[in-house]
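The complex appears here minus one protein chain, its other protein chains still in place.
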């Protein structure tokens, strides 16, 4: 009876409680539950059976318990205190014995091979034969040398041509791709740049062969619909192929330019005008940037800071006066940001112009690390540094990948710009850059014809014969766009601007550029045309499933033999080259999200480049509530629906269609599923996660101390800071009442600073402090102690997990599934209602699944041992 | 973290050099220097011990309005 009452107390229905208590009584009768083993299990049942621990008892619980028991006995160790250890389970041990023989055999072959590959580059480099051959070639004189390399090149081209164009039957193709694939897999283990080049060549060969095959033998000329749809898909694939090849060119050899030292004598340093253009941003955003700019390590008489206010706001003028920086406003907004900059140029006199968007906060070393190149090279017109963001962009905060995975911009700033730099084709990115004044005057100021004035300005500088440099050191940081809508708007602007340049001042035409500069620019612009091709890929398999059009007129197996190697090789190379900057397949996610939105503006810009207004990116702000951005998600919901219908058709075709189409149906379905998951990933991004804080907090680990009103000081670790507050973790717990007036002690390079603040909250050792009432000098010092530290953003990518292509692939697929789950979760009731039972049912089924036991708490361990 | 790290963590320039792998990189800590100048302008005793004469150029050319004893 007590048992019945206990079940009732835990929320069981009367009937359930009755059944369970009878069952328990029976168990006591049949099993020796008072034995020490049983007692130990029963004493810690919440740990061993976490799924039952805190739920309302139901009739299914005995079965759940049974499943968990069987699983505990067979697979997992029943000793959770030691943590999960797969190898301890009995079942696993048995399976392992079974599989170990074959596994060991594979390892026996693989290990020496991997070791050999790792050593190979050094062996070849140090080999006697190679040195001898090189000497012999050298000895034959310049003509001989030249002839040798030309012959080598021609033979190479011939072989490549043969590889690309010779038609193979199924088996020949299979052997061909296996050979090349095997080579690439082995080369993966070889360190150095040469194997990378080899892998790129393999990838290009395979991709060219694929495209050649597509053009020569997969178009169905007999049927008009097939042909038209097939051609559309083929053109989209050609576009991707072109972008792939160009991106190889662009990123094949990142320059990694070192810092150029400035002369000891400061009189030789150039004068710098630092301009901060602003249009409608908050003063609080601009303020931090100005204060950081004032603390730059540059001679005071050689640095002038200006706020360029396009909004002509009185508060900005007053602020500029208060802190003693220049203020330039204007009353028309012609030419937007570029117009604003040009207007200011008329008043500036410095040798160099440093441009910072109002929300990019420079660290104090910025000028000393960048200006050296201007003194080294009199034709140097531009030194660009990366745009670094200390807040999560919508991808990061919606997917929870902030600081764990490289973000969207990192590929560009980590690799592509460095690759561009090799070809003297660094782009100006509108902020965090230094430009030479005389070079700007030479090209007539910043370019105003397009909405991406920055890239266009760089293009014109390059055309006029000026040089550029890229310093891959994050020396400034800012806020990322904080909502997907804003992010999309920003990308739309970039895409439109780049396409405008492509039309108005095409880098492939005109004079003044080297071939590779042209290619780098062309690729950057082509990249933004990806919208339409991506949408074509997302809908291509539907052509067959819905319309029964043979867009790829070839046997399914042959198609797989061509397309899979093409994809695998490209992924292998990308993982090797881009891995640290963008994880494999994540590019697909980024592209899919933007595809629909950039398609229309880029097409418009492509056909009438002069239309369209300038958009200023909206930054700073909060999402009102946890929600899905239906506005953004709509096109993807439509796409998802279409693909779902396609999947339905696939089932129908498989059941009732002719058997010779089975292969095509299966391949198409796989493609549709992949597309569905990509669309799901896009939807997952559209599900906005709430941003609670008004000020973005930057996580750090810096020594700090707190001074209490009674004169006691306590050391701790600053764990985050923002514009208006900071968090310090004290070494020991202190009981601090809210609103206690405290002083925060911070240190930078041997100088100590004190900031008065108020305690906001105390959670164990962590104390949150609001720093509202700082004086001007204190604000400057505070920014210098936090945002403007020279080493601030250098270790940012340390916490990135390394790229593993296969893992990354499954991550993206899982993300896709999560996208749909979120859509249903946030959907209005009438959508959720019919689907809810399915979800409930699967949840119910899942609840029978065994769980990992929880670790036993230490005192419960003591009590049982 | 050891005590040495503790001290090192606060020297942003040293850490910058270390991360860039260039310990000998020339860097002029100008904010420190200007703060030093400001200190000497603020306190006549400091200026005197630094060998500035009160009528000297240093004081006249670079007057500082922020000089406020705390």
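Letters A and B mark the chains as written, and numbering starts fresh at 1 in each.
The rule is short, and it goes like this: a contact is a pair of C-beta atoms (placed from the backbone, for glycine too) under 8 Å apart; a residue touches a chain by one contact, two chains touch by 3 or more.
Note that in this section contacts and distances are computed from a predicted model.
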Which of "Cellulose synthase operon protein YhjQ", "(2Fe-2S)-binding protein", "Potassium transporter" or "RCK C-terminal domain-containing protein" matches, in UniProt, the chain that is not displayed: "Cellulose synthase operon protein YhjQ"
Which displayed chains the hidden chain touches across the whole complex: A, B
Of the candidates A:206, A:705, A:769 or A:812, the residue in contact with the absent chain is A:705
Contact partner of the left-out chain, one of A:145, A:224, A:731 or A:825: A:731
In the whole complex, what residues of chain A lie against the chain that is missing from view? 705, 707, 710-715, 730-732, 743, 745, 750-754
Across the whole complex, the chain not displayed is touched by chain B residues 2-4, 6-7, 32, 35-36, 38-40, 42-43, 45-46, 49-50, 68-70
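Rule of thumb we're sticking to: only the chains that are shown with their structure count from here on.
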Cα centroid separation, chain A vs chain B, in Å, comes to 40
Spell out the part of chain A that touches chain B in their complex, as residue ranges. 258-259, 261-262, 264, 266, 295, 297-300, 364-365, 368, 473, 701-703, 747-751, 777, 784, 789-792, 794-795
Along chain B, where are the residues that touch chain A in the complex? 6, 9-16, 19-20, 22, 25-32, 34-35, 66
